[in-house]
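There's a structure below that I have some questions on.
As you look at this complex, bear in mind that one protein chain is not there, while each of the others sits in place.
Should a chain be cited, it is by its letter among A and B, assigned in written order, with residues numbered from 1 in that chain.
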Amino acid sequence: MYRTTEIISDGTKNPPLEGGEAGDFIINVGPQHPATHGVLHLVITLNGETIKKVEPHLGYIHRSIEKMCESLTYRQFIYVTSRMDYLSSHINNHACAMCVEKGMQIEVPARARVIRILMDELTRIASHELWLGAMAMDLGAFTPFFHTFREREMINEIMEDTCGARLTMNYMVPGGVMQDIHPDFQRKVKDFVKQFQRKIGEMDEIVTGNTIFQNRMKGVGIITREDAISFGCTGPVSRGSGVSSDTRKLFPYEGYENIEFDEVIETGCDSFARYMIRIREMQQSIRIIEQLIDNIPEGDFQAKTKAVLKLPKGDFFQRVETARGQFGVYIVSEGGTTPYRIKFRSPGFSNLSILDHIARGSKIGDLVAMMGTLDLVIPDIDR
Amino acid sequence: MYIINYIKTVFSTVRSMLVGMRRTGYYFTHHKEIITEQYPDNRDTLKMADRFKGEVVMPHDEKNEHRCTGCTACELACPNGTIKVITKFDITPEGKKKKAIDKLVYHLELCTMCNLCIVACPSDAIKMAQTFEHSVFDRNELTKVLNNPGSKIMDGVE
Partner (left out) sequence: MFSLADISKTIDTWLRLHLNDTWTLVVEMVIAGVSVIGLFAVLGLVLVIMERKVSAWIQIRLGPNRVGPKGMFQSLADTVKLLVKEGLTPDGADKFLFNLAPLIAIVVAMLLMAPIAFAKNFQLWDMNIGVLYITAVSSIMVISVLMAGWASNNKYSLLGAMRSGAQIVSYELSAGLSIIAIVILTGSLSFNEIVQSQADGWWIFKGHIPVIIAFVIFIIAATAETNRAPFDLAEAESELTAGFHTEYSGMKFALFFLAEYVNVFIVCAIGATLFLGGWMPFHIGHWDAFNHVMDFIPSSMWFFGKTFFLIFLIMWFRWTFPRLRIDQLLNLEWKYLLPISMFNILLVTAMAILKWHF
């Protein structure tokens, strides 16, 4: 429109942006913006209210975690991965611990494996609860945020009891878990399951069933099956487009093959499908927890490992399903006590890459809904 | 047909709005659902989880003795240089030289509460305290010396 070449205060004219046409209305969403939940920077080209192009700029929270890990031992590098996708820190730690175990061929005790799965699923629920509240807040409804945090708080308390921290727990260690579960763990988890099932219906009343909400979500941000595959989307984003991509089913690890649960798939391809995926996934997680909580086997919570871990020469890969999609750890070892090179495959990066593709032609309000259902955690994208 | 759909849309919209409003209205009138904890006021009754990782401390007994042998296992286990063990040599009554800690310096401002030092310690000399009010006016105050002045190692701990 008219302001792109407006005279700014020092008397010079704004040069037309590279690759942009004259008359494009360009706004910067972020790095400080309430809708981006972190330091994501989107350069949006607008035509009135309609989006012509979205260009994500990354790097504002780059901490070179992969490089950092090269100087840390196999016990130490796990805690750093909590800082990537901080909402599913347990699952990230789990992937790293499993990758090291794979390399050293450590047999993890049955008790530790069940505890790990329980923690993973609790983390998944906590992450989805936070997403649900934050997404409703993006769409302008503030109240669900506080209501979902009430249930998330119960999970945080369970984590605090057993792991000693609420967000970055560092509970998984190569060979098992760091401490045994707290005596109150089972009782508190059962309380939580009860509370969750009582309160999840309220979200249908306030959020899911609301017509404004459905209108904002349905038919918005269409990701076709082909796009989801070619952009490398994983997790709820791809499952909302009908792609079967649950790592827990496709590449079972840690005993997920023995647990009854369904892979949630919706074929709506729009934001509402992705929304429903996460709601239904929470119920599947509850199902997993209910199966395991009374059947935690007795035994050690940690395998006997050497004081100094040394991975044999070679490369090792392990993938897990985080709350956002497939998370992969790739370790190249030269036989020393520290990795030669580590690569993390984070789900958020691929999921973000599709944003420009789906946002073109929609309104600014839709962009917020799309970013909400892509469930972006920025430190996960930048690392 | 169009008119019927139109009227249906209007009614279902109004209904969904009323359902949402009934739920928020319920919370508006039921104040016992409020779960806010009024933190500084409930400080006396506030109980932290017993495994909460607040800061690393070194327990001393009543004779001002600790269990640290100065083996530097914690220093090696720490991922980001939070702990620095400064050792010295004591002279035992038998006239032998024995390694002991002079200072165990702990940088609270660097600590990520990962618990690796506690796990690594062979003689259970350090543990996590449940304190959490760590803010201070001067950053230097966050660099702590964990062993008390004049303290020495407990008998029997090797």
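The rule is simple: a contact is a pair of C-beta atoms (placed from the backbone, for glycine too) under 8 Å apart; a residue touches a chain by one contact, two chains touch by 3 or more.
These numbers were taken from a predicted model, which means no experiment stands behind them.
Residue in contact with the omitted chain (choice from A:Ala97, A:Ala136 or A:Ile223): A:Ala136. Summary of contacts with the chain left out: across A:Glu49, A:Asp262, A:Glu290 or A:Glu334, the touching residue is A:Glu49. Although one chain is hidden here, its contacts on chain A can still be listed: residues 3, 6, 8-9, 25-27, 33-35, 49, 136-143, 145-147, 150, 206-207, 210, 212-213, 215-216, 363-368. Not every partner is drawn; the one left out touches chain B at residues 10, 17, 20-21, 23-25, 27-28, 31, 33-36, 38.
What we mean here is this: only the chains that are shown with their structure count from here on.
Remark: chain A and chain B have CA centroids separated by 25 Å (rounded to whole angstrom). If you check the complex, the residues on chain A that touch chain B are 72, 75-77, 79-80, 143, 147, 150, 153, 157, 160-165, 168, 170, 173, 178-179, 182, 202, 205-206, 209-212.
Put simply, chain B touches chain A in their complex at residues 12-13, 16-17, 19-20, 22-24, 27, 35, 49-53, 77-79, 112-116, 119, 128.
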